[in-house]
Every structure is written in structure tokens, then in C-alpha cells.
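All protein chains but one are shown at their positions in the complex.
Now for chain A:
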Amino acid sequence: MKYTEGAPIQDTKAPAGPIEERWEKRKFSARLVNPANKRKLDVIVVGTGLAGGSAAATLGELGYNVTSFCYQDSPRRAHSIAAQGGINAAKNYRGDGDSIYRLFYDTVKGGDFRARESNVYRLAQVSVNIIDQAVAQGVPFAREYGGLLDTRSFGGAQVSRTFYARGQTGQQLLLGAYQALERQIAAGTVTMHTRHEMLDVIVSEGRARGVIVRDMVTGEIERHLADAVVLATGGYGNVFFLSTNAKGCNTTAIWRAHERGAYFANPCYTQIHPTCIPVSGDYQSKLTLMSESLRNDGRVWVPLRKNDERAPGDIPEDERDYYLERIYPAFGNLVPRDIASRAAKNVCDEGRGVGPGGLGVYLDFRDAIDRLGRDAVEKKYGNLFEMYERITGENPYDVPMRIYPAVHYTMGGLWVDYDLQSTIPGLFVIGEANFSDHGANRLGASALMQGLADGYFVLPTTIGDYLADGPFGEVDEEAVAEAEIKVRSKIDRLLAVNGTRTPDSFHRELGKLMWDYCGMERTEESLRKALERIPELRQEFWENVKVSGTAEELNQVLERAGRVADFFDLAELMCLDALVRTESCGGHFRAESQDADGEALRDDEKFAHVSAWERTPDGPVLHKEPLEYEYVKMTQRSYK
């Protein structure tokens, strides 16, 4: 796939000066909108997860006239709800040496020096307000007997800064945002449309002015106009078909915005989570994550010998390889996600994996049960053990769990500036849908933090600066009509093929291809192969897909087909981005770029930049945003 390199791109919104003053400065320089004018300004928010739900609620509270959309039957269902572990905040309630600066430092380092310092510092600053806000809403965080909030250390952090609500932190935070949103719906500041899927952005005179959506019950194509559009539509991990995402998660909203001119940044940065339940068969429809907190007490191992078919209990101690403890003595089982995932892949590639197909490693609680007692282990992890048993039929108190890495999160997303505005004026992107804060690897318990930081605190301030110039007047009818026609013709085209393969069968094949060639380990050869294979498969899709039913009804096959079509195009850009970035960094591991110990080797000379892709009729154009590190010195990560 050919691409050209365009002019560099810069974030022009982050103020200069000491990093701890930048957000304060920006808040002050962002223009305010008079309360009486706010209700004349229409804002569309697409998606109702932590980012979208909190943004719509907060914009409603501020007095804007908000319209919100989600594809589910209720805004409470968004996939943020499934986050288990917790949410980071630099509260330093433990007095264990945490600070805003340390959270900032850990996040920049954890992201393998591929995130903007200004953004990450702001995230760490705002993190403390999120906990206050959530507690005031009645989010039932875990507490200690003194009545204060409990915290735990999580995902390789050496301080205890993760707030949690048993294994359901995402659920409780999302319900907090959902309840705030429903309050605004009742107040009339937010109009909610459930079971609506966004299919295009309307760009009129250079500004994002609305969206085209499909009513998923009636099939009606609707136009909704506004002064600004906010996308909070999540990540694109489902390009791999199998991931820990919900079945409905898709790239369509951000992809179609990309087609309208929004740059797509770092699409190849995907996070593979090390502790998921392995695939059990060809029918598998999704993968289930087991919280990373299990690694606090579980020990990861595989048999020392290849193809060892013995039951785990029959393998003596000296014939087990506790490989994480062996390779990373300082962090052991608690190394960051990308490192744990790749280590699991390596031992399985050596033929030492366990379970069906040899694609699994043991996560063993035997020693923890001996040390702490079964009751204590049950108290800590009981619900996770139950979940595991429900899915696999095996009891992890008696037999070690089998785990394997699975696609979990995408750090890439639409490019945004410090104000969270994309390259289309008036189109803002928040939460996982943007690329902004996690660099090449996200730390555990930071996704919830970023979603809520964007939605409750950052966007509501920065969007005001844009809306201060509004209302923006009439929307060009031609632009609306063109978008509507584009949406309709794509639907008609899908229905017209009437071939012999279902959308899911194509999606599965694409996902397998992406997993094999653009998954945990990428090489020039594998990526070139993928770039050859994807267009062929896409062509077959458009010639041979079978979409039953009609456009004018609830048609789940049609919904899936549209999403798969966009996944093909995204997959191609991901592979191109991965091919061009010949270094390894964070979740992006290029086999050609590793040190003597097999660890990821960055190339800061050539790649200390964000890759922002523009889509043009002549092919992709790469715009580089240089990354500068004034505060955190760039070093090679080491967890040994």
C-alpha cells in the first residue's frame, strides 16, 4: 500500500510554560459562553460510555442543548461497564509517595514515551477530581473500616493509587455517569436516542455540523444538526473479531469521520491483555478478561518440557517454568501488560503452551491458597473464580486457571489537539476513541480515568472556546444530502450483493489474519502479507457477502455487515502504520527491533512522533507530530 508523507502536524492548543500550570492557563484562556447563549448552542454526543455519558451529562448541566446517541437499548449498557479492576487517581491517600507528578511520570513511561507530556500531566491533575465527583454521586467504592476509601496497587504500579468497587469498578462509575445523564434527560437539556447508530459526520463549510444516524428499529436514516459534534464511540479492538470488547463495539463512527477528513493517529497501537480466558473452539464469539489483579497472587507458569501432556497437578515443581519470575525477577508476575502478553506468546510458540491448541499458560493459585488460606483467596477473587468456572467448567481452586492474551484496548484513535478537537473543526473526540494520553501502551486502571477526565472535566471546558464563536448558522443542505446519499448507497450496496458468506464469516477471517500478522508480534514480512491479503478479502466481501432482510426493519445482519466493511479499511491502515513504524514500542512489537534479551527496542531518533494519517483519494498521507520530553527523560523501559 502506497503512502506519502505530508507536512508535520502540531498541537497548537497546549500553552507553554511550566507543565503544572498549563491546564490552569488553558482553562483561563478558553473563552466562556454566556449562560443565556448556551441553550442556543446544539451539541451532539455519540456514545454513552464513561466519556460520552459524562460529557453529555456535564454539557447538559452547563446549559447546552445536547443530543446523545447510543446503539444499545439504554445508555447504561456501554462497554465501559465491563471494566473490572479500578481507576487510578493521584490522591496519595496512603502517603506512600504518590503525587500528580508520579502518576504523570508512570503514565509517560508506561506509554513507552509515545504520549504528549502536556496531555498526560493534565490527566494526572484531573484524576483527583474524578474520585471526588464519583463519590459525591454515590459510587460505592470499596472502603476500609475507618470509613475511608480503600485503594490497591495495580498493573505494575509501586504505589497504591487504584480505587475500586469490587471487580466491577467500570460498572459503578458508568452507572454514576448514566444517572447524571438520565437526570439531564429528565431536565430536558439532553435528548437521548437509543438504538441509533451513527453512520456519517456532516461537514459543512469546513465545520462538523451534525451526524447521519440509522434508527436501528425502523431502519430510518435521520439527520441531526448541531454546532459541534463529540465522538465518544470507543476503541476498535473488534477488528480482530475476537477481543474482550462487547460484540457491538465497532470503528464505524471514527472511521467515517476519518473518511471525512479527521486524521487517524497511531492505529497500530493495540493493547493485548495478558489474562484472558483462552479460546475454546471455532464458534468462539468473544473473549473474556480475567482481572489483572489476579496476577497479584497467582503465579504464571508452563511446563519446562515441550508438549507436556500431563495434568498440571502431576507436573513436579522442578519441571515447571515460572517464566515471568525467572525473566523479570524485580517485577515477576506483575510486569506491564505488553510484556506479560508477549512472554506468554513466546513460551507457547516454543511448544510449551497448555490446553486446547497449546494456546494457554497456567495462572496458579496453589501457593496463594497455601499461604493465605482458601477463605482469604475466595474473599479477594471469589467472583472472578466463579466467572472462570462458569465459562470453562473448571474449578480454579483445584486446577490452575488457563489464560492467554487477548486484544483488549486500542491506544490509537482519531488525532486530537490539547482541546480534544480533531482535525475537523467542531469535531471533538474523547475517551478510547481518541489517541491522546496512553502513548503506545496503556497502564491498568487508566482507561476509566481518561474517559471520565475527558468527559467531566476537559471537554466541557475546551468545547466552550470553540462554541464561543457559534451558533454557526444554517448548515449547507448539499452537504447533508450528500452524506445521506452516501450512507444509503452503502446500505443498498451491502443488501444487493446477495452472496454466499455471512458478514461474521468474513469478520472472523479478517480477525484471524490481523491476529496472525498484526497481533502481538509484527514483522515486515507478516505486515506485507496482511496488506496483500486484506484487499483480496475485502473484494471477496463486496462480491460475496450475504445480508438477509431489508434496510427498513430491525436487521442485525445489516448492522454487522456495515461494521465489517469499515473494519477492512481500518485493518489496512493499521497494518500500514505498523509497517512504517519499524521500531518496537509499547504494545507495538516489531520482531526486527529488539535487544539482546528480546525486549522491545525503541528508535527515538526516527520514531519519537505521533503518526497521524490523512485519507485522500490518492492514498494515505502521513503527518508526523514530533514528541518532545522536557520533564521525563526518555529511557528504555526495564522491568528486570
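As a convention for this text, a residue touches a chain if its C-beta (ideal position, glycine included) is under 8 Å from a C-beta of that chain, and two chains touch if they have at least 3 such contacts; residues count from 1.
Note that contacts and distances are computed from a predicted model.
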{"item": "From \"Cell division ATP-binding protein FtsE\", \"ABC transporter domain-containing protein\", \"CidA/LrgA family protein\" or \"Fumarate reductase iron-sulfur subunit\", the hidden chain's UniProt protein name", "value": "\"Fumarate reductase iron-sulfur subunit\""}
{"item": "Touch with the omitted chain, as defined above, among A:W301, A:F457, A:Y517 or A:F541", "value": "A:F457"}
{"item": "Identified contact with the non-displayed chain, of A:N37, A:N296, A:N346 or A:T502", "value": "A:T502"}
{"item": "Absent-chain contact - pick from A:K25, A:K40 or A:R166", "value": "A:R166"}
{"item": "Listed residues A:V33, A:V108, A:M198 or A:A246, member touching the removed chain", "value": "A:A246"}
{"item": "Sole contact to the chain not displayed, among A:P316, A:G393 or A:P617", "value": "A:G393"}
{"item": "Residues belonging to chain A that touch the chain removed from view", "value": "54, 57-58, 61, 72-79, 81-82, 91, 93, 129, 131-138, 140-149, 165-166, 168, 171-172, 175, 178-180, 182-183, 185-186, 192, 194, 217, 244, 246-248, 280-281, 283-286, 288-289, 387, 390-393, 456-457, 460, 500, 502, 504-505, 546, 548-549, 553-554, 556-557"}
